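Here is the structure we will look at, set down as structure tokens.
Apart from one protein chain that is not included, each protein chain of the complex appears where it belongs.
Chains: A and B, in written order; residue numbering restarts at 1 for each.
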Amino acid sequence: MQLNKILPLAAVAVLLPTLGIAQDEVAEAANSVETLNAEMVFIFNSLLFLIGGFLVFFMAAGFCMLETGLVRSKNATMQATKNVALFSLAGIAYFIVGFNLMYPLGDWVIEGWLGGVSPTVLEPVGVPFDELDDVEYASIGSDFIFQLMFCAATASIVSGAVAERVKLFPFLIFVVVLTGILYPIQASWSWGEGFLDEMGFSDFAGSSIVHAAGGFAALAGVIVIGSRYGKYGADGKVTVMPGSNLPLATLGMFILWLGWFGFNGGSQLAMGTVSDVADVSRIFANTNTAASGGAVAALILSTILYKKPDLTMVLNGALAGLVSITAEPLTPGLGSATLIGAVGGVIVVLTIPLLDKLKIDDVVGAIPVHGFAGLWGTLAVPLTNSDADFGTQIVGMAAICGFMFVTSFIVFSILKAVMGVRVSDEDQVTGLDKTEMGMEAYPEFSNS
Amino acid sequence: MQLNKILPLAAVAVLLPTLGIAQDEVAEAANSVETLNAEMVFIFNSLLFLIGGFLVFFMAAGFCMLETGLVRSKNATMQATKNVALFSLAGIAYFIVGFNLMYPLGDWVIEGWLGGVSPTVLEPVGVPFDELDDVEYASIGSDFIFQLMFCAATASIVSGAVAERVKLFPFLIFVVVLTGILYPIQASWSWGEGFLDEMGFSDFAGSSIVHAAGGFAALAGVIVIGSRYGKYGADGKVTVMPGSNLPLATLGMFILWLGWFGFNGGSQLAMGTVSDVADVSRIFANTNTAASGGAVAALILSTILYKKPDLTMVLNGALAGLVSITAEPLTPGLGSATLIGAVGGVIVVLTIPLLDKLKIDDVVGAIPVHGFAGLWGTLAVPLTNSDADFGTQIVGMAAICGFMFVTSFIVFSILKAVMGVRVSDEDQVTGLDKTEMGMEAYPEFSNS
Partner (left out) sequence: MQLNKILPLAAVAVLLPTLGIAQDEVAEAANSVETLNAEMVFIFNSLLFLIGGFLVFFMAAGFCMLETGLVRSKNATMQATKNVALFSLAGIAYFIVGFNLMYPLGDWVIEGWLGGVSPTVLEPVGVPFDELDDVEYASIGSDFIFQLMFCAATASIVSGAVAERVKLFPFLIFVVVLTGILYPIQASWSWGEGFLDEMGFSDFAGSSIVHAAGGFAALAGVIVIGSRYGKYGADGKVTVMPGSNLPLATLGMFILWLGWFGFNGGSQLAMGTVSDVADVSRIFANTNTAASGGAVAALILSTILYKKPDLTMVLNGALAGLVSITAEPLTPGLGSATLIGAVGGVIVVLTIPLLDKLKIDDVVGAIPVHGFAGLWGTLAVPLTNSDADFGTQIVGMAAICGFMFVTSFIVFSILKAVMGVRVSDEDQVTGLDKTEMGMEAYPEFSNS
């Protein structure tokens, strides 16, 4: 409800005094409806973040299942451990540094480029209406929990790409830097009202800011760490290393799809007016149909190219559809949204083998799905949203991906120099579960 | 809140002018409370659909896990692929044709029987209050996303029954026809204000319209496609083909149970008054207890009949309990709801072996769970809801199931004639994952 719809009652407040009624009390009367409305808006907005928060939280499980299902069983315990640990560390790093670094609210160290550093402080218990931090927005706690989940997602993206050979603790150190510092800095440029926001860069829910950012951090990691032992032969032969548990990977994809309703829907940032809730509804519908488009396109194209349908391509196609619509899930119609997602699916089918040709060993296809489809989604914004333009989109993409790639490359390189980031070839052959963890994922099943 | 509770303020609007205050402004003042209330109702209703939407969405994952866990490992990749693809295709077919076919809103081609054909158009971005499509209902996008999930569920039901031998692409073509045309047509008869609605047929959330509809489409498919190779011996011997991953199937059942809160709760279609939210709460409680009743009845009966408890019967019993309560989750008390669900569980335990005697090879028990328990649930409505009567319920059940069976039979038969629907016996022995997909679900585990 727009507040100005309450104004008529305020008009009564102006008129009644001529009849001898004390103006203060009548003004308060008008105020009571206005206050009720403001409170309802605040509650709905906070509720949107809470629902979006738990949905996007669950994406951590989705990434974990997807990745654990796509690695070989000898590395599955390690992959699960990495996913639980990265999410846990992200939560702490984002609270201590990340959140306020990402939303400086004017407190920039370098205006528009680098926010300030301080831990997150929530609103006090039982905060009354007139002490709310931002009465027209939502509670700090709800905003924090929602934004944290986006931050953690970037780390989950990296985790899949560098699977099956990265050492646990160096990876987790990278996660702390990524989620505490790197992601928040570049996210502040757009969502913290930094220089990209000033320029008019448009990325509704993070095709670039979350997904391409994660994808390019992953690319840096993959390059520094190197490919898995045995993946690329001297003769240019690529060894297929099939995932050990495709039903689990499928579950992971479905959980991610589920979480994406919160990811994109919650990014409307408001639900307390009919316009906002109708927009959230549009976003739900567009998000779903883009995933459909990506999955169907990947199914058809992979069948045409390889003669047989390929489940992992279909899963990644659906995810690419979701990533593609994330930069602008609101303005497209259902038809455009389906097509935007379908292009994402096509990109994935075409670029996954391309990476192998370049000997870039991305275990789960995270770089195509999040990186390349993320770029496509960002570039597609001006197709349906006249407030965006291609030039600015390209500048934003370059800034975000360039920053994430370079800084991640540096961090991984330092870790490599200081403590090593790569499990030895022998241990890779044995499997990280036995050598690094001493604990098998499926001790009774595996034939290997 | 009933709008007439606002009327007293309107009374002020009538009285004040006698005091010289401009009537327009005071009327607007009264209007502001009325508008606030109307907006809140709209937001709550839309939110119910969005929450219901993501919950029922997740049922796609539930069906996928249930079915993938209940097939043999050599067909698990195929089953996962079918489930992802069918959901994706349903999303597109329902947007292009299904939604408006199901809700003609007066635009019938044949009044009450066949709606019109046009793609779904959502409300514009940032739609203001006075341009909402239906201010007393909910946003189009939220309604669309909720209804789509019901449509997709019918396809998931069929998928489980015809598993392990149906060819992928013919099945997917059937899915497009089912979700774009068949389901919406019969659903329009009841929920689109068609002839069954006129007659007083009562099916709150779709025991018949979704579940029995899916179950009878599945029955047609099973008959046309035939049983799995080796299932029924010439001597009448039935070969048990145990599911490969029962924990995954159990997870699928739990996900479906979770989704059912959205399925039935969302079907209240409103949450913006205390009466509606209390009704949604009743529905949650009844839905849960019916599932309990179905599971416990199946546990006890299967233990009595077979001397040992049977997990797949318990899973299907819980699902049958859920299907049974779906036609009327509101009017029963907790005791009646438990019993209605328990009868569903009994039906499943008794009819699953019956189908085997008839050589109807339903891999996951979808026909008993969704078809038979769906009929029982529909028939049980008059037991607790005096607005329904047995005669009309039977007419509705016959119309829906007859239509779905006959049309599905025709479509499957055409597909059989044109391109074949059944994987060859040899390939069934090898497994669909290797022969049709070239990709194993658990490449490192399977002993077979």
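Keep in mind that, in the parts below, a residue touches a chain if its C-beta (ideal position, glycine included) is under 8 Å from a C-beta of that chain, and two chains touch if they have at least 3 such contacts.
The structure presented is a predicted model; accordingly, all values stated were derived computationally and were not measured.
Asks: Would you indicate which residue among B:273, B:393, B:408 or B:428 is in contact with the undisplayed chain?
Replies: Residue touching the chain left out of view: B:273.
Asks: Tell me which of B:296, B:323, B:367 or B:421 is the one touching the absent chain.
Replies: B:296
Asks: Consider the whole complex, including the chain that is not shown, and state which of A:31, A:303 or A:385 touches that chain.
Replies: A:31
Asks: Please pick, from A:132, A:162, A:274 or A:401, the residue that touches the omitted chain in the full complex.
Replies: A:132
Asks: Which subunit A residues touch the hidden chain?
Replies: Touching the chain left out of view, subunit A contributes residues 16, 19-22, 25-26, 28-29, 31-33, 35-36, 39-40, 42-43, 46-47, 49-51, 53-54, 57-58, 60-61, 64-65, 68-69, 76-77, 80-81, 83-85, 87-92, 95, 119-123, 125-129, 132, 135, 138-142, 144-145, 148, 168, 245, 248, 251, 436-445.
Asks: Determine and list the subunit B residues touching the chain excluded from the picture.
Replies: Residues 1, 5-6, 8-9, 11-12, 15-16, 18-19, 30, 33, 36-37, 40, 44, 51, 55, 72-73, 242-247, 250-251, 253-255, 257-258, 261-262, 265, 271-275, 277-285, 288-289, 291-293, 295-296, 299, 306, 308-312, 314-315, 318, 330-331, 333-335, 338, 442, 445-448 of subunit B touch the chain that is not shown.
The criterion applied here is as follows: only the chains that are shown with their structure count from here on.
Asks: State, to the nearest whole Å, the distance from the C-alpha centre of subunit A to the C-alpha centre of subunit B.
Replies: 31
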